[in-house]
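Take a look at this one; I'll ask things after.
As you look at this complex, bear in mind that one protein chain is not there, while each of the others sits in place.
Just so it is clear, A, B and C label the chains in written order, and each chain counts residues from 1 on its own.
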Amino acid sequence: MIERLLFGAVSTVLVFTALMAVTTRNLVHAVLWLGMTLATTAMLYILLQAPFLATLQLILYTGGVLSLMLFGVMLTRRSSEQDGVMVGNESNGRRRALPIVAIMLGLLVTAVGRTPLANAPVSPSPTTAEIGKRILSTHLLAFELLSVLLLAAMVGAIVLARRKDASLEGTNDPRERAAALPGSRPAGAPKEV
Amino acid sequence: MTDHILALTVAAPFVAALLMLLVPGRNHPVLRVIGVTGSVLSLVGAIYVALHYDQAKGGLQFAQNYPFVPSFGIDIRLAADGWSVALFLLTGIIMTAGSLASATLTNRPKEFYILLLVLVSGVFGVFVCQDLFVFFLFYEIAVLPMYLLIGIWGSKGKVAPAGPFKSLWKDLDVGGKEYAAMKLTLMLLVGSAAILVGMLAMYFAMGGKSFDMVAMAHFKFPREMQVWVFPMLWLGFGSLAGVFPFHTWSPDGHAAAPTAVSMLHAGVLMKLGAFGVMRVGMILLPEGAATWAPIVGAVAALNVIYGAVSAMAQKDLKYVIAYSSVSHMGVVMLGAATLDPDGWNGAIYQMFAHGIMTGLFFALVGLIYERAHSRWVPGMGGFAKVMPGVAAFFTLAGLSSLGMPGSAGFVAEFLVFAGAWKSGHLMWAIPAMIGAWVTAVYVLRATKMIFWGEGPSHEFHDLHDAKRVEWAALWILGTCIVAFGCAPRLVLDFIGKATSEYLPAIVDAAHLVAMGGGK
Amino acid sequence: MTPSTLALLSLFVPLGAAVLLGLLGPLRRTGRPAAFVSVAGALVALAGAVAILAGGDAALKPGAHLVWGWLSAGPATAVGIHVDGTSAWMLLVVTLVATCVQIYSLGYLHDEPPAALGRYFTYQSLFLFAMNTLVLAPNLLQAFLGWELVGLVSYLLIGFYFRKPSAAKAAVKAFWVTKFADLGFLIGLVTLYAKTGAFEWTAVTPVAGFVTLMLFFAVMGKSAQFPLHIWLPDAMEGPTPVSALLHAATMVAAGVFLIVRAEPLFAQAPMTREIMAYVGGFTALFAACIAVVQTDIKKVLAYSTCSQLGYMVTALGAGDTFAGYFHLSTHAFFKALLFLGAGSLIHAVHSNELKDMGGLFKKMPFSGAVFIIGAVALAGVPPFAGFFSKDLILEAVEHHHLYVPLAALAIAAFLTAFYMTRTVMMALFGAPSHAAEHAHEPGIDMKLPLGVLALLAIVAGFGGSWLAGLTGHEYAFHFTLVGGAGTAIGLLGIATGFWMFGPAQGGAPIKRGMAPVGVFIRYGLMDRLSTVAYGLMLAVGAIIAWIDRYVIDGVMNWSGWILLVGGRRLRGLQTGNVQDYVYAVALGIVVLGAWGILR
Partner (left out) sequence: MTLDAYVLIAGFMFCIGLYGVLTRRNAIGILVSVELMVNAANINLAAFAHFGRGIDGQVLVLFTTALTVAEVVVGLALVLLLFRRRKDILVDLANGLKG
């Protein structure tokens, strides 16, 4: 009974915060609402007797991703918004999005309803140690590949986001860049006497 | 080494093309040497095959299998029959002459030669390939480079807007080289799509185990299937052979193409189409062929006379020759449709004869165009005075094209007509003969307008006869026309051997179809 | 040497000369040395032909037969040689006339540039080879090869002066017309092959009627029978020796020779023979009528050739092969003589027109004399060659009760004598024109062939019995009523001609009326006809080509254009907005999901 109540409360909060995250007009608020959602998800993991996942969720998502996003919001503020805290996060195309989302939801509900999921037996919850062993034995290759992927993502992100010299904004032409270096001049330009 | 002669011959131009990749594009002499060497090597290979093909034994010789995609039953099965021998020789001759004729090219010769050599590798491959999938692969390798060859090195023609579809002209740039290249490629690829469907139908009908054409020839496909697959192959391959009404790419394509490309295209590539119809369509689907033969023959007869009459009205020299190709390919298809030994021999011999003849024609047209800077026939006249050699070779090519005895064209046309008559299709043979006569009209008319009479007028100031390398190309082709016209058995015996091996099964099938039974 | 060896020699030596001259450009361009190569080839061929006949007819009776498989290994599609009396004699006629003409050409074409002269003699050698191919043909297939090749050389030689538009036009016209007629040969040949599997002269087949009819169609073209004779007068654009050799003596007679050769086939086709008799008779009369009004000496002779060929065809139609063959031989000599003689006159006055001649007999007694010999031989005056053969033809036609052709031939005989007298009178006698005042005799190289041919024109008629024996026929000259009447008609024609064009100059109104009639027939009727036919063909071509370019290709263009425009329209779907793509993905998932769930 308590579990049901807890589940009801958690899921209500979950849906509410998620809805807020996608509808609020302030981008900063949206990110914060997302943080709420992610934290609530951690609650759900606890209900699912997965404390390791819950911890992971809180540390990685609510800690890491959320702060990253906030940095992102701050770095991309438009000049017109410099003075206020309000960051625009308008929506459009609701009219065409709503029906398709609704249909998809309907389909999902139908599919779940038709599938005999309710009597699935509960399996004993694994300990963190078991998870760790599993990761480093059966899923070792995937784990290592993941580390490579993360490295690649890191390198990629640096390459993409690296701020080049401010005066060379938007150019990739090495000749232009060379020309802009102090002390050099374009070939063929007359020397100043 | 000699066991793999077919593979070597097929690969020689391709390897030459790969070598060329290593040479800087500015080094024209080396490129030319590699290009000509690759071509000559393949000609040597073809001659070797002809000399070592055991005529008494016949059948498929020099057979080699190279695994390619074993899980789908695709091997590169190379083996030569009598037809392959003849068409191998043709390809070698035309390619050698073509690479000589394009020796004066200065615009991106590297890329030009590479594409040309890759193309010719594909052609060689088609003629000896006994695996349907690889056959198709080679076919596409032969067809696709044409797009670039015409689109980049072509020349612009002019087709004045008129007719019911006049409004399309502003969108299509009709007559331009890009237009011609695009049209050619699109029409041929639509044909390829049809071939692919037919090919897969045959593959799956046989159980999806193998694309081996020898096995397919022995496999008895259901009659209903043959009856719908054959027209796909006929029209698919036929679009390359210029079968009416899918011939319209040919005049524009040939007119826009540079000299060597026209030579190869009309001389060899169009033969791939007709060869495909016979080798794949008729031999693998005999009952389908027998069912459709009357229609194939009727359309072919239409082709002959239609192409000839159209050629008569052309003012652009390249269009004249291009339409004559349409007409002559009709003779090939007519011979194929007779399902008669003489007709089939004639069809393959016509491929050979027309290839050489039209190669010579396009080489000459290229020479004239290069010197006169014009292809407008009515504006020419009296050229024989300054270019007697070109005039003589043009006349020779013309005589072969109108079927003058002593030239290869006569043997071919005579055999086809005899075959058509023997198979009882007078209504095909007579239009085709009249078409041959109309050929005489337009060829001699063109000869007269270009070379005879007073002139040349002042605008043609830098006319001169052929030069060193060009002479070589002209003499090779001219000699072949006369030699194979006077001694047809040099290749006809090979052709006849293969025909006598393939035809009986088809004749049997034709009997079955005629009786309406044997399902 | 055996007849076959000699025949091979006669066949291949001229070919060797032609190939030598054709391949060795420098030699060909030297002119006279090249000409000597060709003449030497012709002389060897002539010697071969003489030697065959000198070997006696014992060797020729069964006929030497030598063939090689050409299209296939067997004898069915073979080429080779067949030497019997008929072909041996024809070989002699051809090589003799050709040798005479070649020697004559040395003088006649003296002023041509060396390169052109070399080209001319290359063609001459090639012609001799082609004609011998036809003459020695062991079967119809080879006959066709030679038939087409002589047509080709005819085209090349008529177009010898290719810079002259009229010559170019005439050459092409000759080729087109004869090639059109050759369709008949091809059809006949193919039919014979389809039915009998071979090309034998002696084939016995139920389709002989059709085959011979088709062959006769080809003969109508080559031997200039109405209405396919239209090319022959134009062919006079070629050099005069060419006209003598090809368009009078040998090539145009090839059609007659073909029928002689294919006698066993024609014997199975009485219907064809009857048609031949009527067409020949009509041509003989029709061409003779036109010849009367021609003003160009070569045109007179050209129409005369038409007319005489009509004679031969009528004889063959009547079934008397020997009569036709005999007339073919005698005609070859005297018509070649006439042409060469006319060439000599033309050479002297530099004009073909009769009005530019006149009074030439005094200036050129030798040329004039031989021309007169040729004329009387043609007119059928005894005892010249034409008398015997023409008599024989008339007899044969009468014998077969072909009275309509007989009447036509009789009138033609009158007209022939008349127009030859007219020509002789206008060219050789009367007041000399301005051009004729400086005329002089040609050199020995032109006189020699004239002399030889003149001799033959006188004596050839007496060889009839020998020739008949050689070819396996029976013939001895005997006087008949019809023959006598024919001769009398000829003499009457000469008298009329003399009355009108001789020194007395009677019949002025008739003479005045002739000129416009000639112009009308020449330019108003036949030329107009062929021009119309040609124009019609070009018009059809233009229409078909237009349809091809703009309708059929238009449909192809249209189908490409539809795709182009369709693509342009559909391009709008690519908004570039990522969310639209996501939307499309979502839509796809929904559709697939719905299909999966609600199925």
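As a working rule, a residue touches a chain if its C-beta (ideal position, glycine included) is under 8 Å from a C-beta of that chain, and two chains touch if they have at least 3 such contacts.
From a predicted model like this one, the values you see are computed outputs, not experimental measurements.
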| item | value |
| --- | --- |
| Shown chains that the omitted chain touches within the full complex | A, C |
| Option touching the unshown chain, where C:Thr2, C:Ser166, C:Ser559 or C:Asn577 are the choices | C:Asn577 |
| Missing-chain contacts mapped onto chain A | 3-4, 7, 11, 14-15, 18-19, 21-22, 27, 30-31, 34, 37-38, 41, 44-45, 47-50, 52-53, 56-57, 60-61, 64-65, 68-69, 71-73, 75-76, 78-79, 87-94, 96-98, 100-102, 104-105, 108-109, 112-113, 115, 117-123, 125-126, 130-131, 134-135, 138-139, 142-143, 146, 149-150, 152-154, 156-158, 160-161, 163, 169-170 |
| Contact footprint on chain C, counting only the chain that is left out | 571-579, 582-583, 586 |
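The definition used in the following text is that only the chains that are shown with their structure count from here on.
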| item | value |
| --- | --- |
| Chain pair showing more contacts of the two, A-C and B-C | B-C |
| Innermost chain by mean C-alpha position | B |
| Geometric centre distance via CA averages, chain C-chain A, whole Å | 97 |
| Approximate Å spacing (C-alpha centroids) for the pair chain B, chain C | 36 |
| Residue ranges of chain A touching chain C (in the complex, touch as defined) | 93, 96-97, 100-101, 103-104, 107, 110-111, 114 |
| Partner chain A, residues of chain C touching it in the complex | 579, 583, 586-587, 589-590, 593-594, 597 |
| Contacting residues of chain C [partner chain B, same complex] | 69-73, 144-145, 148-149, 152, 155, 159, 162-163, 165, 168-169, 171-172, 175-176, 179-180, 183, 186-187, 190-191, 193-194, 537-538, 540-546, 548-558, 560-561, 564-565 |
